[in-house]
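The complex appears here minus one protein chain, its other protein chains still in place.
The chains carry the letters A and B, assigned in the order they are written, with residues numbered from 1 in each.
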Amino acid sequence: MSDLNINQKVSEMLQRSEANAQQDEKTFVRPEDELREVVAPDGSIIKINPLYDYYSGERPQEDKPKNAIVEKFLNWARSESIWVLGFGTGCGSIEIPPLVTPRYDMFRFGVQMRATPRQSNAFIISGYLSVKTLKRVIRSYEQMPSPKYVIALGSCTINGGMYYDSYSTINRLDKYLPVDVYIAGCMPRPEALLAGFGELKRLIKEGKGEKANEYARNFDEYKANQKKIIKDWNMPDYNW
Amino acid sequence: MSIYYKLGYTLLGLLIVLNWGMLMSAIFRKIVARVGGRYGIPYYQPWIDLIKNLGIRTTLSHGIMFYLGPVFRFTGAVGLFLFMPVLFGNEAWANFSFQGDLVLILYFQLFGMLGMALGAGEGGHPHSAIGISRGLAQHAAIELPMTMGIIALAIQYQTLSISDIVAAQQGSVLNWSIFTNPIAGVTILLAALGAMGHSPFNLVKAPNEIPIGPPTEYHSTFLGILMSSGAILHVMEAVLFMNLLFGGASNWFEMILKTFLIYFYSVFVGVVYPRFRIEQSVAWFFKIPLLLGIIAILMYSF
Partner (left out) sequence: MEHARLQLVNKLFNDRPKSYKYNLFQMKLLIDRLTQHYNLTDYKQQRHNLAFVTVDKQLSPDIITHLRDYEGFSHFVLLSCVDWIEDDKLQLTYLLNQPNHKYEIGVRVLIDRKNPEMVSLHKMWKQIWTYQRELHEAFGIIFPGSPRLEENFVLEGWTEKPHMLRDFDTKEYAERTYFPRPGRTSNDPATYMREKLYPNQPVTAKTNKND
């Protein structure tokens, strides 16, 4: 590379920082997700857009509770059987393993860990959440079946905590995902987490655990906030 | 007996077996918890989990085979029940057993597994194929010694009917196959450890493995069907071993006691021993159980 090119690049970089240039969407599409043409066995040419062929591009729909009595019974079952997604996002994830030990034993309260978002109902955002992790969190959250609940653990998810001035961690979780229960502290102890589960149970039994519908209702607002900070948006708008 | 009465009895039996299976899985988890020093789940947790799974609002499908996977598994479990004489000497609870039902039951054991393989193959999870191939590899290793032990019993009693095998064991405890043909009995019991799917051999469906295997993508109603068919399968496999080795049962109390003991024999082994990798478990089944199975067949061949 010649000197001229380097100088040009440096000036470009400085300009980028000054102007905060708007990036077009195509910049961040991964090579395997780009538009391409494939020849089918019969010789015809098929156009493939992986982002919308491999995933569904539909928006989430509201699933309103139907029969009040049945829903009351189901809410009782939901509150007594909370399956938590095993996804530790920050330092608070070290507070979750003690819950399966004899000292705290969350199985008593019907709380279990699951390895896949498809089978989970509750998502514990454990502590500070960086932008990079938020992208994965959104994908996992959107793959969970409704009704689903979010427990925000620690001050970092409420107002940024001690990382409020960091360039890479978000300040308020409720701008990006609907939160059911906040557990304050830095970090809260496992007892506080158990109390949070108790609070979540109470909310579900009262029929207030409908935040998944709120997410579907205010989908555009949440998506705008998410896209504001996740600059390399290389996935569909809603991950079924 | 009219076919309608028979149908009613079968449905009632299915209900009893399903609930007994759920209770057994709850007791199993309670025992694992107590061994670990925990209090454990409430006894009614499996029923709540089932209701919760049926009450989930989102249901996503990846295609027709994805739907049929749990259906096949449930069919396998129900088929095991339909053609198995649950209680001996009772026309109502002999279900639809017939001469030669042993072969059909051996087939039904594999049926659900194959259905799951087809269904999970269509799920979007890229690692489910790994989970399936591992599961089928282990299942083949389990089936070989178990089939040998069962064929040894069939040669011993000169019949392929489970009812006849049970009838031949009546009279005294010493008439049970485990005493009259101990080598085939030990072969079947060792293979039963794998068939029950508890700890040394439960890598395939262990939720904390990376490809958690076939059920990764299954949720809500699919998972509910899988859970209930799993409960039925556990009881019916215990009933099969009870019929083959421990003289069957003449009433529900005896059946529940015997299946409980057979099931918890595998549970206690699982609590004590840590999990095998697939190649380790395959190698384990191909050593002592397979050798015993060959000896058991050779003994009655000459």
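Quick note on the criterion: a residue touches a chain if its C-beta (ideal position, glycine included) is under 8 Å from a C-beta of that chain, and two chains touch if they have at least 3 such contacts.
All figures in this text were calculated on a predicted structure; none of them were measured in a lab.
A.B. asks: What are the shown chains that the left-out chain touches?
C.D. replies: Answer for the hidden chain's contacts among shown chains: A.
A.B. asks: Would you indicate which residue among A:132, A:189 or A:202 is in contact with the undisplayed chain?
C.D. replies: A:132
A.B. asks: Tell me where the left-out chain touches chain A, residue by residue.
C.D. replies: 1, 6-7, 9-10, 13-14, 16-17, 20-21, 23, 28, 131-132, 135, 158-160, 164-172, 175, 225, 228-233
Operating definition for what follows: only the chains that are shown with their structure count from here on.
A.B. asks: If we count contacts the way the header does, which residues on chain B are in touch with chain A in the complex?
C.D. replies: Contact set of chain B toward chain A: 29, 33, 36-42, 45, 48-49, 51-52, 55-60, 207-208, 212, 215-220, 223.
A.B. asks: Once bound in the complex, which stretches of chain A touch chain B?
C.D. replies: Against chain B, the touching part of chain A is residues 63, 73-74, 77-78, 80-81, 86, 101-102, 105, 107-108, 110, 113-116, 118-119, 121, 145-147, 240.
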